[in-house]
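Down below is the structure, laid out as structure tokens.
Only one protein chain is missing from this complex, and each of the others stays in its spot.
Moving on, here comes chain A:
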Amino acid sequence: MTTQLGGPATRALPAPEKKVAPEPRDRSLASQIIKITLLGLVVAIAIWASFPLIENKAWIGLALLAATTAALLYLYLTPRHIPAKYLAPGTLLLIVFQVFPVLYTASTAFTNYGDGHRGTKQEAVVAIQTASVTQVPGSIEYALSVATTGDPATGPLVFLITDPATRAVSAGDAGGLRKLDPADVTVTSAGKVTAADGYTVLTFGQASLRSKEITALAVPVDGGAIRSSGLSRAYEGKAGRVYDAGCDCVRDTTTGKTWTADGKVGAFVGEGGDRLAQGWKVSVGFSNFTRVVTDPDISGPFLRTLVWNFVFAIGSTGGTFVLGMLVAVSLHSKRVRGRNLYRVLLVLPYAMPAFAMLLVWRDMFNKDFGLINTFFGTDVDWLGQPATARIAVLLVQLWLGYPYMFLVTTGALQAIPAELSEASRIDGAGAWQSFRRIVLPLLMVALTPLLISSFAFNFNNFNAIYLTTEGGPFAPDNPANGATDLLITYTYRLAFGGSGAQYGYAAAISIFIFLIVGTISAIAFRRTRQQEEVYA
């Protein structure tokens, strides 16, 4: 008995280890199940995503999807490439939703992409001709019935038009016009088509839902196009401007003036240098970049904006840092009672929603009923004058940003051993000297990386300007560039502003911004590292 009992007893020592040993396998079984489920989910999503691609014959997209899925399956089933397993999810998201759009944008910096330069030359010619179609005296008027070959709500639209004289019915779409066999159509005495073989005639209700498409549809005919006028009448208009392939130019049929195609600028240019509004997208090389330097109308505002942009970024970062540090240093003393209360109250602005507080500040600076003028009894048009508007946005930045600097400086101060400044005091240094020589350098080591990222963030602080001044006030002679504009709000206005989008030029400025911020940050980070070597 004893020996029998003794047997297991002697093995009792390694037993707990044995108990531990199978556990990883248990977990790995569980993790295997999780892994297989997740991979199954990936495959399921891929299959779900592939149907619309197949339906729309988007073969490139389908190939990319299949390749990505296969790569993911391989990556997570092979025991190799461990770092890639951890980097794949974030990198995939990064590439699809950030790198790809950014690269695409950057590539437009070398084109004239924008309003009037969106499509191909062929599209521009069609647009010019169709846009110039007008109803001239003597234009033939037709009775119009709108039909489709597909679903009434989404199918391609066809115009069924009845000739007023012959009552012959023709069908027309963007491809052209062709006659229908009179036996296939039923026409009322007013010329309205009620039924036609192979077409579904839209009811008035169905047609009015698609009135925008109907207005946009032009059926090209010799020398012009047939367009709708309302939902039941159409006219054959004459194109005022016609493309002539012989001279590669557009000719105005009434005045005889010509505009010759210029492949370099992607537009039809007249003899006097005037351009037709409809052009096409071409590569323009570096001209978007050189324009910033050479065109005096642009380089002047650009330089002014750049200078103010630096003032704003340095002012915001420096101002918040100095104030935040001042408050943090002041409250960093055991003799100050209620430090926690101070801290809770001071941090409140940081926790308020920034976008909303920017709008509140905008209204507080309002000239007529803003709080600031009422409270101080002044009558200053704060956001209406360049100087005060700049002070105002910097003040808003100070308010929004200094609690954060206060928090981080407090944290950094707590990490500095009190013995250091005590020792310097004993050695005879004054309070200021000990702060200047001991505390500040140590603070800077901890906080410089933060100040750099704060600078980079403020350099492109779109919300701070857009939600308060929107870049204004604007000089009357230059509505495109305001006194508080940062490069980024200026670029935004170029790309999406009311006076015609200039995506290519806006993209070029984005690259400038990227280079400026990137260079400054790189230099600053390098210097910090040297600093750390000195003090660490």
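Everything that follows uses one rule, which is that a residue touches a chain if its C-beta (ideal position, glycine included) is under 8 Å from a C-beta of that chain, and two chains touch if they have at least 3 such contacts; residues count from 1.
Definition applied: contacts and distances are computed from a predicted model.
When the listed names "Aminotransferase", "Spore germination protein", "Sugar ABC transporter permease" or "Fluoride-specific ion channel FluC" are checked against UniProt, the chain not shown comes out as "Sugar ABC transporter permease". Of the candidate positions A:W59, A:F97 or A:F286, contact with the hidden chain is made by A:F97.
Checked against the full complex, the one of A:G270, A:P301, A:P386 or A:P449 touching the unshown chain is A:P449. In the complete assembly, the contact with the undisplayed chain comes from A:A495, out of A:L144, A:V439 or A:A495. Only one residue from A:T78, A:T134, A:S208 or A:T374 touches the chain missing from this view: A:T374.
Of the listed residues A:P83, A:G175, A:G246 or A:P296, the one in contact with the hidden chain in the full complex is A:P83. Mapped onto chain A, the interface with the missing chain covers residues 20-21, 24, 27-28, 31, 49, 52-53, 56, 58, 82-83, 86-87, 89-91, 93-94, 96-102, 104-105, 108, 323, 326-327, 330-331, 333, 335-336, 342-357, 359-361, 363-364, 366, 368-371, 374-375, 399, 401, 403-404, 406-408, 410-412, 414-415, 446, 449-450, 453-454, 456-457, 460, 462-463, 467, 488, 491-492, 495-496, 503, 506-507, 510, 513-514, 517-518, 521.
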